[in-house]
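Just below is one structure, and these are the notes that go with it.
A single protein chain has been omitted; all remaining protein chains appear in their positions.
Each chain carries a letter (A, B and C) given by its place in the written order, and its residues are counted from 1.
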Amino acid sequence: MSEGLPRYAYLGPAGTFTEAALRQVAAVGECVDLPVADVASAIDAVRTGDADFAVVAIESTVEGGVTATLDSLAAGDPLVILREMLVPVQFTLAAAPGVRLQDVRRISAHPHAWVQCRRWLAHHLPSVVHVPATSNTAPAALIAAGRSGTDAALGFDAALVPPAAVESYGLVPLAENVADNVSAQTRFVVVGHPGDVPPATGADKTTLVVHLPDNEAGALLAMLEQFAVRGVNLSRIESRPIGDALGRYSFSLDAEGHITDERVGEAVMGLHRRCPFVRFLGSYPRADAVEPTVHVGTADTDFVGARAWLQQVRGGTAT
Amino acid sequence: MSEGLPRYAYLGPAGTFTEAALRQVAAVGECVDLPVADVASAIDAVRTGDADFAVVAIESTVEGGVTATLDSLAAGDPLVILREMLVPVQFTLAAAPGVRLQDVRRISAHPHAWVQCRRWLAHHLPSVVHVPATSNTAPAALIAAGRSGTDAALGFDAALVPPAAVESYGLVPLAENVADNVSAQTRFVVVGHPGDVPPATGADKTTLVVHLPDNEAGALLAMLEQFAVRGVNLSRIESRPIGDALGRYSFSLDAEGHITDERVGEAVMGLHRRCPFVRFLGSYPRADAVEPTVHVGTADTDFVGARAWLQQVRGGTAT
Amino acid sequence: MSEGLPRYAYLGPAGTFTEAALRQVAAVGECVDLPVADVASAIDAVRTGDADFAVVAIESTVEGGVTATLDSLAAGDPLVILREMLVPVQFTLAAAPGVRLQDVRRISAHPHAWVQCRRWLAHHLPSVVHVPATSNTAPAALIAAGRSGTDAALGFDAALVPPAAVESYGLVPLAENVADNVSAQTRFVVVGHPGDVPPATGADKTTLVVHLPDNEAGALLAMLEQFAVRGVNLSRIESRPIGDALGRYSFSLDAEGHITDERVGEAVMGLHRRCPFVRFLGSYPRADAVEPTVHVGTADTDFVGARAWLQQVRGGTAT
Partner (left out) sequence: MSEGLPRYAYLGPAGTFTEAALRQVAAVGECVDLPVADVASAIDAVRTGDADFAVVAIESTVEGGVTATLDSLAAGDPLVILREMLVPVQFTLAAAPGVRLQDVRRISAHPHAWVQCRRWLAHHLPSVVHVPATSNTAPAALIAAGRSGTDAALGFDAALVPPAAVESYGLVPLAENVADNVSAQTRFVVVGHPGDVPPATGADKTTLVVHLPDNEAGALLAMLEQFAVRGVNLSRIESRPIGDALGRYSFSLDAEGHITDERVGEAVMGLHRRCPFVRFLGSYPRADAVEPTVHVGTADTDFVGARAWLQQVRGGTAT
């Protein structure tokens, strides 16, 4: 019985990197797995109530920010990030039983997977042809359905798949760890409703989307100064076109600290006052548990003390 | 005879948006067209000498910077951008003669094309299935090769293609202008060798790749101040992960002005002194021909005058 | 009967520029005049309760900030500026009846008056000798006491005095408007107790004394950014050595706006958090009644709106 268990929408099916991320949050049996076809669907499932949470990739060391996730969070009913998880990204070249590496002519792979294994492929299989797949596990499922070896109808001989998918789909590994960047990893997040923001732990980050008031360099400088003047460091900053014209940008930011921190709150209010659009996308514990540097005069007690002092100054009782 | 004509590598085949961009530079017959399979191959063709120039997309209103182009230019032998061209981005849903809109169940499309028509598709063909293609014209070529109507072997019934591809491949339009964003456009560039940098026109831009000295917000602020203090505006700024670890970023920038402008030269030298990596990717006329705002004290004559004055000050002859 | 009338300490005696400033505040008979010997005594009289208010010079166009006033306000029991008044600064060369300009060999003048008339004196009385006086009216009083013409015992023949002092002391003008700078003026202020801060009028200024956290240029930049990021302009900034070592400075500032303005309050709290010493020296109407430029996002309603929004964000109810 899964009644009462939390429901997680994620980019399925089983064997994806996203499922690996989900397993860091809830073991099999501790939640209801709701595999969906893409990131936007996972996030929408939370908005419609079909799921309680979504697990989605938000940033990879290789490709940068995940456009679909950032865009889905930036528009529509407000959702927030509740937690982040890091998953190492590796690929296995796998095929149906019986296929040998030297027989491989066409490889099915999601375009991102293909890009991440480009150098390995150029070196080991220079004349191989790319057959694009809609996901990292789709070709594994096709092979599993066929269960044959090289199959003309299949249209490819082997696939680049996540390690976890090899066994799940009954494939045979032809080469392991074929991604060019051995330290590649992807950051995943749990997305949920704004009412569930977790309390500050002392090692948190806050994610924001901000549109600049205009497209001058000065506007970006001014935005960064809203953080700097309150002693808030940024651990991530990415620009994205707003989409209606070349030259207008949206910034996706991770600030060190929690929205309930005084310095973060004041910086975010500064953005709200000066920028045409600011959306809070959550405060949550950092996966690396690194505590922020708190600069002189920017601890909560400094803000509280300054407020009390201003009260005295305004009341004519400061000493 | 094409002997002596300039050779342009571009993302082919005929009918792509890239070919439309190339046609802004050289009419059919005025150059040798060298269609290649991807952006990286086009750029490499210039490096190897197989082509004189490459025409590649660098930024779209919908997706932002084109990762493959930015990455290919940032590494390897130095190349520079010589010119930019703007191309409106629209899509036509097309099929082999005889196919009717109501028969369409599976649509082949490059993933980027699919994303750009998502709302139209959700509204008009809500249950249609996406069959990924490696390029915008690949499905048109497949249809042309089959020349049949709905074809099980083909695996799809219709395709999202650039308007120019419809006629080229003998297709029939089922619906035109199906992209969600009617003002979408893509910026293309001509890439060539560093010795060919065009002279300043007074309405130029300069493209740079810069790595920050560390991953603090302060480093980005300091980089932007190198431009601001010399009165150089930025018309584009995009961050990309460097790829070896989460949290390290490379910035791709367009600065207003030409590398031979005094203010741009001094700003770029400032970057060179402070940043671990700076690559010049060209100075070239702006497609929109907008002249930069020259702030007080930042014209070439101001720099030349200041240098003469400093010479006098150092020599003890300033008055 | 002066019972119940407000008591004003000021740099006397009658005829000084300070008395002219006092007369802008209260006519003869509307207050009790308490002439004292120097600025520090006037300010101390308020601290001790001997006076209700002090009228003192704070800044002149010629000499800059008045050190004695700034120092007296910066230390000791807190007092605040309640009002400012502008007084044109002119001098008359005057003497006892019977003295002729061509007889003048020695002129008594306060050193500041001497400096302000230097060019006139060099041109008209090139060989005249300066006899320093302790105030602008002291020599007038000496002449009045002697009532004779050139008097060896007096030690001087004529004096540089404020126009108002000529008649008060029964002198005769030898030359009028002898100050070199015809537009010179001095800013005077009324000093009182912190509980009497006047309400905001919409055209106010706020005076502060701030010590920087260290003696780097970066610290001054950081202080100025506390104002800039909240859109608060500074109309005056002066540095003074702190006095215990070369290289440590105190800054005296006038910020546009009232301490009860949200943007001023937040900026001042920022200073309080980061700087080792901040003293509020009053918010009061500008003599020139110029209203400040309120930059986008820095009106009180913007701050109030941002606070309400942050409350919703923290509570999970932002839309």
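The criterion applied here is as follows: a residue touches a chain if its C-beta (ideal position, glycine included) is under 8 Å from a C-beta of that chain, and two chains touch if they have at least 3 such contacts.
Quick caveat, the model's predicted, so the values are computed rather than measured.
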Let's see if you follow the contact definition: name the visible chains touching the chain that is missing. B, C
Of the residues C:Val32, C:Ala200 or C:Leu234, which one touches the chain left out of the display? C:Leu234
Return the single residue from C:Gln24, C:Asn181 or C:Gln312 that touches the missing chain. C:Asn181
Could you tell which one of B:Val39, B:Val210 or B:Ile259 touches the chain left off the display? B:Ile259
Touching residues on chain B - with respect to the absent chain: 78, 80, 193-197, 213, 222, 225-226, 228-230, 259-260, 265-266, 268-270, 272-274, 280, 296-298, 302-303, 305-307, 309-310, 313-314, 316-319
Since one chain has been left out of the picture, which residues of chain C touch it in the full complex? 59-64, 67-68, 86, 111, 130, 132-134, 155, 181, 183, 185, 187, 215-218, 220-221, 224-225, 227-228, 232-241, 243-247, 249
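The criterion applied here is as follows: only the chains that are shown with their structure count from here on.
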When chain A touches chain C, do the two copies use mostly the same residue numbers, with over half shared, or different ones? same
Degrees of rotation, nearest 5, to put the Cα trace of chain A on chain B? 180
Just curious, how far off is chain C from chain A if you go by their C-alpha centres, in Å? 59
At least two partner chains per residue is the criterion; list those residues in chain A. 225, 228
